[in-house]
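Heads up: the structure comes next, in structure tokens.
Of the protein chains in this complex, one is absent; all others appear in place.
Each chain gets a letter, A, B and C, in the order it is written, and its residues are counted from 1.
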Amino acid sequence: MLREHFPGLNQRVHGKPLVYFDNAATAQRPQAVIDAINDYYINHNANVHRGVHFLSESATDLYENARLSLAKLLNAPSPKNLIFVRGCTEAINLVAQTFVRSKIKAGDEILISHLEHHSNIVPWQILREQTGAVLKVIPMNEQGELNLESIDELITEKTAFMSVVHVSNALGTINPVKTLIAKAKEAGIPVMLDGAQAVPHLKVDVQDLDCDFYTVSGHKMYGPTGSGILYGKAEHLEEMPPYQGGGEMISKVTFDHTVYNAVPAKFEAGTPNIAGGIGLGAAAEFMMTIGMDKIAQRDSELRVYTELALKQVPGLKLIGTAAEKSPVFSFVIEGIHAHDVGTIIDHYGVAIRTGHHCTMPIFQYYGLAGSCRASLAFYNTEQEVDVLVDSLIKARKMFE
Amino acid sequence: MLREHFPGLNQRVHGKPLVYFDNAATAQRPQAVIDAINDYYINHNANVHRGVHFLSESATDLYENARLSLAKLLNAPSPKNLIFVRGCTEAINLVAQTFVRSKIKAGDEILISHLEHHSNIVPWQILREQTGAVLKVIPMNEQGELNLESIDELITEKTAFMSVVHVSNALGTINPVKTLIAKAKEAGIPVMLDGAQAVPHLKVDVQDLDCDFYTVSGHKMYGPTGSGILYGKAEHLEEMPPYQGGGEMISKVTFDHTVYNAVPAKFEAGTPNIAGGIGLGAAAEFMMTIGMDKIAQRDSELRVYTELALKQVPGLKLIGTAAEKSPVFSFVIEGIHAHDVGTIIDHYGVAIRTGHHCTMPIFQYYGLAGSCRASLAFYNTEQEVDVLVDSLIKARKMFE
Amino acid sequence: MTELSKLYKQTILEHNRHPRNYGKPQECTHQAEGLNAICGDQVNVYLTIENDIIAAINYDGESCAISMASASMMTEFIKGRSVPDALQKFDLFCKLMNKNGDVDHIESLEKINTLVTVKKFPSRIKSATLCWHAMAAAIQGVPNATTE
Partner (left out) sequence: MTELSKLYKQTILEHNRHPRNYGKPQECTHQAEGLNAICGDQVNVYLTIENDIIAAINYDGESCAISMASASMMTEFIKGRSVPDALQKFDLFCKLMNKNGDVDHIESLEKINTLVTVKKFPSRIKSATLCWHAMAAAIQGVPNATTE
């Protein structure tokens, strides 16, 4: 059973077996990831890239092999297309402040969607403040799908960049990113996809997608906290100015003048999260060993089961009913605030998230302050879904 | 024995017991730090700050308690003065791009020193490019000490910020930071200290120092990679614009307008390196348990011993002979390139660093391409110093 | 019955079903919005202060049951008190609800003491204290309050 690989799943909360349905916030980590981190700290503990001694060498090998594993997982042309970052948020900020900021002028437009996580909104608002750029938003419909018809109008001569979420963390919607990218490419607009919620569930092939940038959150794909990947096309990474300045990212420094290092080092200033990178590589290998097909298959079994099961809860309303969805369920229960639901079912061992899930605009659209969100991973079970449903029914009874 | 706490020390390299003298690059981690990381991943694995469920609660407690431990270690007035960052490099970039960038105009001057690590040079060069600011440098002397007389001339009406390394990673020089800060304060100039190499060795009291910002590198103070701290005075943190945009750092988002969260959340966009922060807290507790006095005491024993021992190596010249030094020894050996030294003594199990140590300007001063650097920590021993000396003598023989 | 259900059943749901002083008044002299972005709790508190006496206090907003019940209880408790008294009660309530404190009863807070059970669910303490912060902010002329 895959569950056995995840030590965090095997515990009790308030005396009840843990039902971990908060995977969209952060996933559990397989033992292989934890082992990789420990192995680095115990057997290869050294800084990378700069040493001639044995440990430094082997730490560098582990770190660069991790980059290679990630390149395989994403089918990137080369590991040099991948920059290690803290997470998706940093990846998006990096692109906003380097690639986009260096090109954009007042009045130019950035196109995002109504389904974005705050991490794909606020960096553009900061850029707007800095440059006078304009932020435009692809609208959504009641199902939580993007309104594709509007795109032809939204793309103008002034559109300088498009950044869209691949899979919505709040609603689970899988966006038709290939169509979006095709539209953008027609108009010559570079596209970034926020893949935080996609990589844990879907086979992502950056070459097939033909996106310009793709962002990955390590802690959501069963990897360590503080890890992540920015994929970028080589020509962009070459030409973009650096983000942070410091060690590693330079090749020659005088007080007058500094020559930057080659990509990807140019974007990895300072000592990186070495253990995080190595653990992320282990997560990628773990996922490839299971197989993304198998993960996707299990996801859809769980999705179908859960959709049906939740119908048993009186007064429950699903928010986000897109045709293409990952196993993420946002819902509200009539007469009970999401927070009270969360607190009550926590006492039955069920961990869900409640609130706006860092997507306030989505809930403004629905006129809601937030929702309950159960987000599943391939290691969850139908039995756990039953526990969720039971606990929701009990919460509901309490409020009758 | 303190060594027993460090599993990484107990291994062989090329068949010889490891002599780890590359602590200035990155330290070894005590088991307590590794345990804290594992404990989080296994028993408290959840995202922080945003959840109502039990695991999220306990993860948040661990994370915020870690901030408290760091506040104690640095004697910060409140944990709210501390921002978790990836490392010292990010801390410096953050201050450059927020506090300083928001105040500075063309012609204003930033004062650094000749002893800086690239991480405290390049961010200012980037800022210079962005704003037209001027970079001025406190000169050094042959001993590797800063020339304090020059400061009265270097500080002008245009000096907007001073950023100086507390302890030099390349030479070990402990800078007279209190004097520097007093000079700057007289002129009303805010000061940041780069504490990457100070915190592992010295009792640092940010209130006593009265600096405006202080940067800490987690992986150098026996903590996890990808962790670090930026200390800032409350009034600065309040007033500074945010750095990265995203989740956590906002309190309200619409597409038109965003309200930022309170300090320190305002500066911690996205999911942080949770395991890293928790591990760093464990490192701080570990250091406080040993006692910074005891660490400093052991450091100076080792320093005195090593200084004498290295005199036995024919042709060895110490680079950096400041009166106040941490146990860091930069040296060159006549007729052997540093790299060859490093490779040869690695085969005797001795891990040192060779090259410019991310401080090219220092080596430009000495007219050298780089040096060998043996950097010790409190867990190193006199016997290990003897192994170093032996191996250097052997390397020297080979080149005769 | 768990402490949680006890709290909900005996106090919180009662106030949710029969909220006291709910709704925005036509007029008021002071008001503030309390916002816990992380929870999505939002409470407005409206005060009419006359001669340093809180003549009227109302609330509305969109929040969880704990937050709404706490606001209902607070308005009932605060109405008619002097401004300094209200602020002192605010301080006492903060002491009572301090996660790391060991105070679990403060006589002068009367029925408000029942909320102490919320301390067992630390992530919800902010829900209980939000309206109090908003009240204090309103008195001090600050338009926004948060417990974060």
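The rule is simple: contacts are C-beta pairs under 8 Å (C-beta built on N, C-alpha and C of every residue); 3 or more make two chains touch, one makes a residue touch a chain.
Predicted, not measured: the structure shown is a model, and the values here were computed from it.
For the omitted chain, the shown partners it touches in the full complex are A, B.
The chain that is not drawn here is touched, among residues A:9, A:52, A:275 or A:338, by A:52.
Of B:2, B:68, B:154 or B:369, it is B:369 that touches the chain left out of the display. Looking at B:298, B:356 or B:396, the residue that reaches the missing chain in the full complex is B:356.
When you scan A:261, A:306, A:354 or A:391 for touch with the missing chain, the hit is A:261.
Residue in contact with the omitted chain (choice from A:78, A:207 or A:251): A:251.
Listed for subunit B, the residues touching the missing chain in the whole complex are 336-340, 343-344, 346-347, 354-356, 363, 369-370, 398-399.
With the whole complex as reference, residues 49-53, 56-57, 60-61, 250-252, 261-262, 265 of subunit A touch the missing chain.
Assume only the chains that are shown with their structure count from here on.
With chains as nodes and touching pairs as edges, the resulting graph is complete, every pair of chains being joined. Distances between chain centres, each the mean of the C-alpha atoms, put C farthest from subunit A. Subunit A and subunit B, compared by their mean Cα positions, are separated by 30 Å. We define each chain's centre as the mean of its Cα atoms; on that basis subunit B and subunit C are separated by 45 Å. Of all residues in subunit B, those that touch two or more other chains are 50-53, 56, 250, 252. Among all residues of subunit C, those that touch two or more other chains are 37-39, 121, 123-124.
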